[in-house]
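Missing here is one protein chain; the remaining ones are kept as they sit in the complex.
Labels run A and B following the written order; every chain starts at residue 1.
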Amino acid sequence: MAEFGSEHLSETIDLRQADILARWVEAVAASSRGRITHSELTAELTPILEAIVAALGSGGRRTDGAGFAEVRALLAELSRSRARQGFSPTETATSVFALKQSILDSGASSTSTERLVEYLNLSRLLDELALFTFETYAEARDRIISQQAEEMLELSTPVVKLWQGIVAVPLVGTLDSARTQVVTEKLLQTLVDTGSEHAIIDITGVPAVDTQVAQHLLKTVVAARLMGADCIISGIRPQIAQTIVALGIEFGDIATKATLADALVLALRKSGVTRLDAAEAQ
Amino acid sequence: MNPVEVSASETVDIRIDQDVVRVRQKMRALAVTAALTLVDQTKVVTAASELARNTLIYGGGGQAVLELVQRSPTKGVRISFTDQGPGIADIALALTDGYTTGGGLGLGLSGARRLVDEFELESAPGAGTTVVITKWGR
Partner (left out) sequence: MDRVPILKLGRTLLVSIQIDLQDATALALQEDLSERIVATGARGVLIDISAVEIVDSFIGRMLSTIAAVSRVLDAETVVVGMRPAVAITLVELGLSLGGVRTALDVEKGLKLLAAAVETEPDELAGEAD
């Protein structure tokens, strides 16, 4: 449609592509404060500009339409890349907004009376694309954050092998529902992988134990038993012992020891490992 | 809270023993599609197995409808069991641990409830029973 001017825009932008690209790259480079080189930016932005030219040339009027599919795909890739590199959402969206000024400055579009409608349409299109970039950036960031949270959870629950057939989980920090589940799953899987029949759950580094945490611990021990392994809980401090009794939590026949060392001795004995006392050895 | 979208619905008739196995297998496949963790998959399939058996044995046969649900951005699975059986007279009692009308460990209702995130039960004597369970991804 002549009034919309997309085909006309497409031509004029195409004519001045090199100039527009140079201005665009310069503007984005300035805002990225040296984190991306000119050549990297040129490689990144050239296909986007070409795709916009093509989209406009095909009469594309809606950024969510098929004509702009290629543009959206390229912008989504840009967002993901920026999110991974730690750029801010504003910096990322600015990359697209900067194109508007570059096109104006190059003379491909103008705010003169006869070209005003054309410019306003271009402006709207680019605004929509910038918002789209912002959205995809936010999604990419969310995904990265939840991935990192998972990795942190994994790293913070190490299961160590103390002896043939004996593993230990030294828990540190507050235990919430999510963390306890990860610990349980990891511990049980390690028992299978290492063929260990004894697990020591050390809670020296756990500041407080409430009913929920205690129940989670109990469930873990019961699950290990169901599989054919046994658990010893160690590192129960006096305050925690009192809390457990006050809450009325029954640990039943689950072995508990004050220290990890005591728990290891018990586990060794249960495994049938005979231990020579220093005195006896003489 | 975002609205729940439903996609991928499948109906399974529960008439014979083997249908309980079919429900388990289809539930597992759906849970995998919803990207549930292995433990969560196991929990929801086990719950589905309990309820499918109830439908067969206590409900005299019925139907299961399996659905893939989404409450952006979280995906989940939902399964509804309906039968036109005798219904449950005392629901509160049926939901307590260890309750049973047949020989064994009970209707499995209370256990199944603990395995899932959402649990709805509608039943009345002579009016059949409907149970709907939902499990969401983490």
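Remarks
The rule is short, and it goes like this: contacts are C-beta pairs under 8 Å (C-beta built on N, C-alpha and C of every residue); 3 or more make two chains touch, one makes a residue touch a chain.
This is a predicted model, so every value here is computed, not measured.
Considering the whole complex, the residue from A:104, A:153 or A:223 that touches the absent chain is A:223.
For the options B:21, B:35, B:93 or B:127, the residue in contact with the chain missing from this view is B:21.
Checked against the full complex, the candidates A:18, A:116 or A:192 give a single residue touching the omitted chain, namely A:192.
Contact between chain A and the unshown chain involves residues 184-185, 188-189, 191-192, 195-197, 219, 222-229. Summarising the interface, chain B meets the missing chain with residues 17-18, 20-21, 24-25, 28, 38-39, 41-43, 45-46, 49-50, 53, 97, 104-106, 108, 110-112, 114-115.
In this text, only the chains that are shown with their structure count from here on.
Rounded to a whole number, the gap between the C-alpha centres of chain A and chain B is 33 angstrom.
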